[in-house]
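Omission of a single protein chain aside, the complex is shown with its protein chains in their original locations.
Just so it is clear, A, B, C, D and E label the chains in written order, and each chain counts residues from 1 on its own.
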Amino acid sequence: MPFVVVEMWEGRTVEQKRNLVRAITKAMVEEAACKPDHLHVVIHETPKESWGRGGVLGIDMVENKS
Amino acid sequence: MPFVVVEMWEGRTVEQKRNLVRAITKAMVEEAACKPDHLHVVIHETPKESWGRGGVLGIDMVENKS
Amino acid sequence: MPFVVVEMWEGRTVEQKRNLVRAITKAMVEEAACKPDHLHVVIHETPKESWGRGGVLGIDMVENKS
Amino acid sequence: MPFVVVEMWEGRTVEQKRNLVRAITKAMVEEAACKPDHLHVVIHETPKESWGRGGVLGIDMVENKS
Amino acid sequence: MPFVVVEMWEGRTVEQKRNLVRAITKAMVEEAACKPDHLHVVIHETPKESWGRGGVLGIDMVENKS
Partner (left out) sequence: MPFVVVEMWEGRTVEQKRNLVRAITKAMVEEAACKPDHLHVVIHETPKESWGRGGVLGIDMVENKS
C-alpha cells in the first residue's frame, strides 16, 4: 500500500537508483511488514540551485556530495 | 483551498494533462464540496529510471504503461 | 503506477472521501490511461489552524468551506 | 542533504518506526552515498478511511495489512 | 499559484503558526514575485516518534527543540 518519496540532489547513476529502490523496498517489507507488490519508491532529483540548507543554496555550498 | 498532487511517469500529452486537471477539479467540487477558484492540481512527471514498484525500477519492468 | 495526494482541510465524511477516491481514480484511468490496480489516492486532512492562504490562517478567515 | 517521506497506513509500533528509520537511512548512505547527519526520514501515517487503491477505500478492502 | 508545505515536529502554538504563514507568504511575494491570493502555506506537524534524522528517531534524541 505505501509509497516512499526520496528527495535529493541530482546526480545519482541509474545503478545507484536501482539499488536504492531495492534497498528501501526491503526495509519497508522487513521493518514495517509491508507487501512489496503495491509499494512505490519515487526519487525526486532537484538541482543544487533549487535546494538550500541553513539558508544557503546548494550551489553556494563548499562540500558538493550530500 | 485544497491542492492535489499527481505523481506519475513521464509521457502524457498536454491534452491528457488538460483533461486530467479538469476531471480531478470536477471530482473535488462534486464529491468534496470544494470551490474551484483556489484549487490547484499539480502533475509531477518522474522518469521511469527514478520510480520503482515492488523493488523493481520502471525501466526494468516489462509492461510500460501503468 | 501513479499516486495522487489530496491536501485539504479536515471535515469531510467517510462517504465523501469514498466517492472522491473513486472519482479521482476514474479520472486517472480515463484521462491519463492509468491502470487502477496500483493507483493510490491519499487524502491528507489538515486542521484550519495549520493552513493559510494569502497570508491568513484558515481559522482567521470568514468563509469556512473551501 | 536529502529527506525521505514514507506514506503508509496508521498502525505501526514505535519500535517498527525506529527500525524503519534506521534501515532507510542505511540504504541512503550505502546506495546513494548520502551523509547521514542532515538526512531526515519522516513517516506520515494516514487512516484507512483516507487512503484508497484501485478506487476502493482502505476500510472497504478485505485484506487489512498492506 | 504556488503552495508551500512546511514539515516539522508537533508542538508550535497557533500564534507561531499564524506568524509563520504570514512571514512565508511575505517571502514568496517579495523574493519570488508571487501573488498572495492563491498562495497556500500548509503546515504538516509530525510526532517525534515518526521523524528521524541521522538514523535516530526524534524521541530518542537528547535535544528536543529543532
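Here is the rule we use: a residue touches a chain if its C-beta (ideal position, glycine included) is under 8 Å from a C-beta of that chain, and two chains touch if they have at least 3 such contacts.
It should be emphasised that the depicted structure is a prediction, and the values quoted were computed from it without experimental measurement.
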Missing-chain contacts mapped onto chain A: 7, 44, 46, 49-57, 59-60
Touching residues on chain B - with respect to the absent chain: 5, 14, 17-18, 21-22, 25-26, 36-45
Touch list for chain D against the chain that is not drawn: 1, 3, 37-38, 40
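Here, only the chains that are shown with their structure count from here on.
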A-C against A-D, pair bridged by the larger set of C-beta contacts: A-D
Length of the line joining the C-alpha centres of chain A and chain B, rounded to whole Å: 20
Residues of chain D whose C-beta touches two or more other chains: 5, 7, 17, 26, 38, 44, 51, 53
